[in-house]
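Take a look at subunit A:
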Amino acid sequence: MTFARLIAATAASLTLAGAVAAQDTSIIVQSTTSTANSGLYDYLLPIYTGESGITVNVVAVGTGQAIKNAENCDGDLLLVHAKPSEEKFVAAGYGTQRTDLMYNDFVIVGPESDPAGVAGMSDVEAALTKISEAGALFASRGDDSGTHKKEVALWKAAGVDPTAASGAWYRETGSGMGATLNAGIGMGAYVMTDRATWISFQNKQDYSVEVEGDEALFNQYGVIPVNPEHCPSVKIEAAQDFADWLVSEAGQAAIAAYEVDGQQLFFPNAAGS
Partner candidate 1 sequence: MQDIGEAFRLALSLVLSGDADLFEIVGLSLQVSLSATLIACAIGLPVGALVAVSRFRGRGAVLVLINALMGLPPVVVGLLVYLYLSRSGPLGFLGLLYTPGAMIVAQTILIVPIVAALSRQVLEDLHGEYAEQFRSLCLTRWQSITTLLWDGRYALMTVGLAGFGRAAAEVGAVIIVGGNIDHLTRVMTTAIALETSKGDLPLALALGIILLVIALGVNAGVQMLRMSAARQASLGAAHV
Partner candidate 2 sequence: MSDLSDLRMTDAVRIPRRRAAYAPSLPLLPLRVSGLRLDIAQGALLDGVELTLPRHGCTVIMGPNGAGKSILLKLLHGLLAPSAGSVSWNGLPATEATARQALVFQKPVLLRRSVAANLDFVLKARGGDRARRDALLADVGLAHKARQPARSLSGGEAQRLALARALATDPEVLFLDEPTASLDPASVQVIERIVGEACARGTRIVFVTHDIGQARRIADDVVFLHRGRVAEHSAAAEFFPEPQSQAARDYLAGRIVL
């Protein structure tokens, strides 16, 4: 094969690839692994696309990376769960406005042996203190994600600095939720996870929810269209349309209707509904 033909064939395949991306009616949502891994988008998006004709492409990364990508204009909509960071994002002019979308909660899962004896507790600060005093293994995301930020805040409230024991009983995986669960379960460590990921997680082994029900474990998701004044490339109409749908009665009902194993994973709480 001549080089000319090689290059022609390649150019054709690149053009093809570009053509797929060039559809005007598609937007990119920068979102979190917890929402994507739980299967929520697989359920919601076909409903929305069927109604609107707009294709929604989800990039699922940690909240920290999602926000960073959106700041770089690499997304049209941000759907994450770290309210202080989200408010900063909007205040800095990267997003138009933040709307509460839905919530679920965090839980602490642990092995059947429960080495710190926290099973059944609902006071998360007390539970964390007990884990640290027992020196029981605890696997942290350690990746600046929404879940990680929440966990750090909880340790702080409990008056414990777990990073002093980093590498000892406190293990920072620097990975996504699923990878951290796999690692934590592999080493017999407690893990703080959002309930949605946990319910749909399929490698539970002898793990179960040990700590739940504390108001401090509340996990709020917000949705923010990326600001077209900062990012001219943003498809703001389509992004706003999807955001509006999510907080509309239809969208909120769809979120509430999503279940795994008979359990509702997310609880819609948009202000307008």
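The criterion applied here is as follows: a contact is a pair of C-beta atoms (placed from the backbone, for glycine too) under 8 Å apart; a residue touches a chain by one contact, two chains touch by 3 or more; residues count from 1.
Candidate selection criterion: all candidates are chains of the complex that A comes from, given by their letters.
All values reported here derive from a predicted model rather than from experimental measurement.
Colleague: Subunit A in this complex: which of 1 or 2 touches it?
Modeller: 1
Colleague: Considering the complex alone, what residue numbers of subunit A touch candidate 1?
Modeller: Counting only subunit A, the residues touching candidate 1 are 3, 6-7, 9-10, 13-14, 16-18, 20-22, 28, 33, 37, 41-42, 57-60, 69, 71-74, 176-179, 181-182, 200-204, 231, 233.
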